[in-house]
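Here the complex is missing one protein chain, while the rest keep their positions.
Just so it is clear, A and B label the chains in written order, and each chain counts residues from 1 on its own.
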Amino acid sequence: MTGIETISGTPRNLARRKFVDKLMISLCVIAGIITILPLLYIFFFTTKSGLSSLNLDFFTQLPKPVGEEGGGMANAIVGSLILIGLGSIIGIPVGILAGIYVSEYSGSLTATLVKFTTDVLSGIPSIIIGIFAYGIIVLPMQRFSALAGGFALGILMIPTITKITEEMLRLVPQTLREASLALGVSRWKTTLFVVVKTASSGIITGILLAIARAAGETAPLLFTSFGNSFWQSSIDQPMAALPLQIFAYAISPYEDWHRQAWAGAFVLILLVFVVNLIVRYVTRNKFESSV
Amino acid sequence: MLHETSSNPLSDQQENPEDVSSIDIQDSEEHEKESKIAVQTECLSVFFNERPALKDINLKIRKNRVTAIIGPSGCGKSTFLRSLNLMHEMTPKSKVLGSIKIHGNDITESNAVDVRKNVGMVFQKPNPFPSMSIFENVVAGLRLNGNNKKSELEEIVERNLTHAGLWDEVKDRLKSPAVSLSGGQQQRLCIARTIAVNPEIILMDEPTSALDPISTAKIEELIYNFKDEYSIIIVTHNMQQAARVSDFTAFLYLGKLIEFSKTRRMFTNPRERLTEEYVTGKFG
Partner (left out) sequence: MIVALVFVVSYEMFVDSKQSRDMFGFGFIFSSNWNPVTEEFGALPFIFGTIVSSLLALILSLPVSIGVAVFLSEIAPKSVRTPFSFLIEILAAIPSIIYGFWGIFVFAPFMRATVQPFLQSTLGFLPFFQGVIYGTGLLTASFILAIMITPIISAITRDVLKAIPVSQREAAYALGATRWEAIKMALLNAKSGILGGAVLGLGRAIGETMAVTMVIGNKAQIKASLFEPAYSMASVIANEFAEASGSLHISSLIEVGLILFGVTFIINSLARLLIYSVTRKA
């Protein structure tokens, strides 16, 4: 006790330091609470406003013109599914391959470069990717299309998938790789059939996470997929998407549309929540053992 | 089966370097025909980040014998073992100098995949593939190299698990995940997995150090029985184990080979004082 006091100076000084200590610690706790408040509020509000207008029609009906009651976002939901499907075709293979490359060939200059670029890419605003898709697909085709929207979503999915794939592969013990190599299995087969297979549940969570994120992306779809108030199943045509529809309805002046938009928002939040819950559950043990 | 001798770069080839520099030659009673040599290293040195971990190892390891590698921690035992199946290729900034001949063929220039089919390895900690069942683990090496005939694989699984002394314990649950086995069973599974690809040489890096005494005894028994078919090189920290299972022992110290002779001699009447101090527990 005395030792500490000599180091810490006079008792009065000590009292002040203790006060500062208490104060700062409480401020940190308050910061935590402040951060959570908006989340709870958004959650609560979306659930309240969304749940009441959520019904079967929402999932099965086309949007109704202004003034008519009812209608739903069936075409937008299907549209989002198609767009995400298109995005996955690009995003999943590229993302996983890049993740494998970064993890299994780490140390090489290109791997470092790929890792860095992926990290930077994840910070590039999604609207920029929208412009890119516009320039590459919309301009040559001379019209908005689901293809362009899916392409943009695909690019946006890459960094998420790459990152999680890399992390999951790193958690696979080195001795498993060696065990497989020691059986005379080639490097790429080892990577694919032993390492990736062992990490597959983690990689799947990464894909889910990327899909959940892509499902809520709006900005890159504004001038690629554009939106559509009717059924549309061919991918070279403009296509509706849930977030686009929410946006259009949210900035409209009609009460009824707002309610529909809240229902859509609720669906999106629910998706995000469920996916994150799954991800937590699957990665729980792995992360804890790795820390 | 998996490796045909014709396509295998390691097929037996006679060679007769009358190597006098090799220490074991002095053990004249052990002077056997060159064809009985499984592994021969000449001036084998390994560097990590330019720092030497093994220096000029000259060693002749006999076929169908058990050779133990002993020495204090960090002396390069694992490094030596791993150079024999070219595992250092995986380590960035590592360098292997000198020659390693397996059945007369220098492997340092060969394709690592082919070498490893012939030189199996069992690791310190049991490491079955967690995503695979017991059955799949045994045939993993074969399957990943393209053998997929079901009937054949079933027969291989039974034969190798029997060989590894595990068949009776697991025959009713071949489909269950490999990680559901106990540590000792897992290690025997790993041994079954290793012998399923028909290697001629098996490297074992402290295969029992993570196991209980009973599992250890079972594995030692396996090693003893394997002698007819395989040449085994085993790293161990346990002097008694080396004495029990091996025919020859090599003592490494600070990356150098200090002594290599018959195990009996090594433990009763070593040539070097350093060896004597180590085996009698004065250091290490």
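The criterion applied here is as follows: a contact is a pair of C-beta atoms (placed from the backbone, for glycine too) under 8 Å apart; a residue touches a chain by one contact, two chains touch by 3 or more.
Everything numeric in this text was worked out from a predicted model, so none of it was measured.
Enquirer: For the chain that does not appear here, which of the shown chains does it touch in the whole complex?
Expert: The omitted chain makes contact with A across the full complex.
Enquirer: Among A:96, A:114 or A:146, which residue is in contact with the omitted chain in the full complex?
Expert: A:114
Enquirer: Using the touch definition up top, pick the residue from A:171, A:250 or A:282 that touches the left-out chain.
Expert: Selected residue, touching the omitted chain: A:250.
Enquirer: Among A:54, A:78, A:158 or A:172, choose the residue that contacts the chain missing from this document, as touch is defined above.
Expert: Considering all chains, including the one not shown, the answer is A:158.
Enquirer: Residue-wise, where is chain A in contact with the chain that is not depicted?
Expert: Residue positions of chain A that touch the missing chain: 3-5, 7-8, 17-18, 20-21, 24-25, 27-32, 34-36, 38-39, 41-42, 45-46, 94, 97-98, 113-114, 116-132, 134-136, 139, 144, 155, 158, 162, 209, 212-213, 215-219, 222-223, 226, 243, 246-247, 250-251, 258, 261-262, 265, 268-269, 272-273, 275-277, 280, 291.
Here, only the chains that are shown with their structure count from here on.
Enquirer: Averaging over Cα atoms per chain, report the distance between chain A and chain B in Å.
Expert: Computed value for the inter-centroid distance: 47 Å.
Enquirer: Could you list, by residue number, the parts of chain A that touch chain B in their complex?
Expert: 107, 173, 175-186, 189-190, 193-194, 197-198, 200
Enquirer: For the complex, give me every residue of chain B touching chain A.
Expert: 85, 87, 90, 92, 112-121, 123, 125, 127, 129-132, 140-141, 144-145, 190, 193-194, 197
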